[in-house]
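Following: one structure in structure tokens, then a few remarks.
The full complex has more chains than appear here; those shown keep their coordinates.
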């Protein structure tokens, strides 16, 4: 237990987390510090490419196993049905959120956050906890289903204007052919194809400076989140509560499911992180195209402004502690 | 007599660009220009590019077209502007060089 607390504390003083905190503070006090948006776009391309490539190389080393297939199936069911369903029900029944916005938010929480996943991987590496190499592939698979799940829930609720078929098509394209899925799956495939040799060539670009690039990206996310903190007041207490309760619930669910499919402690931690994290890179555009009546700022403020900081500061060590207790205990 | 030329300028959220350009093309415009980076405020609050997602970015579209085409663009854009963030104006053009009138896209 003490070891866990120490790990959690150490997490808080890692450079990447502290740069996020710097960003939040700078955003709050309205510092002029800003990252050019073309650079932000470039950094997120780098992160997607690096994470995908490494995941592919790990997949190549391990090969496709039954354990992978089981975890993938569990991830798909969780992402497509369970997580969006739980989120949607909570938002509708407890929060009295209108169906379109409830579906839009559910889509974000059904999907995953690549950067939260990367932060959790770093956390495990620093704690010396190994995990299944296929977890990145699971993450890539879980990006789209949750988005579709949430959109479907909004549309099935029927309060929506009759769907323009063109827009649903655009949303589907975005879910499958957007920047994040294309680059993540593409790099995963290349990493798997080129394996150890490819990794050797690319490591000085993709592995060595990774923590630094992640830190700059988190600084920028902190700035965006910090500038949006003012929006919380206008958002209502229920949504703030949802932004913290939903990941905790999803994280617990994730650990339990991970146990069923026999993941290791490290794998279960990452699986819980996937369940608990909410998308802010891939989901917003697809949701916006499919559900234009939903307010895009609401879902982004929730996922980037509340759930993301909660997860990287407290959630990750929490899910790890849970996984430790439930899987190893 | 030649039909009067109009300048249609549309501030629009970037994700709706493909739909808007299709409307503009179908309305018979022979060209358009897009300035891809804009931010601003309106009824939907502040919209500024996030960098990691297109969802809060605005763009500016400029179309030089005869009055009839401009009217069709205005009509075609109205439903899109109900769903997506944006504003459209039409203004007079006094003279123009470089517009190829016959050729629609």
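Observations on the structure shown:
Each chain carries a letter (A and B) given by its place in the written order, and its residues are counted from 1.
One rule holds in what follows: contacts are C-beta pairs under 8 Å (C-beta built on N, C-alpha and C of every residue); 3 or more make two chains touch, one makes a residue touch a chain.
Since the structure is predicted, the reported quantities are computational estimates derived from the model, not experimental observations.
Each chain type appears once in the displayed model; counted over the entire complex in the file, the copy numbers are A x3, B x3.
Just so we're on the same page, only the chains that are shown with their structure count from here on.
We define each chain's centre as the mean of its Cα atoms; on that basis subunit A and subunit B are separated by 35 Å.
On the side of subunit B, the complex with subunit A involves touching residues 13, 15, 18-19, 37, 44-45, 49-56, 83-84.
Interface of subunit A with subunit B (complex): residues 35, 37-41, 44, 166-167, 170, 220-221, 224, 280-281, 284-285, 288-289, 292-293, 295-297, 300.
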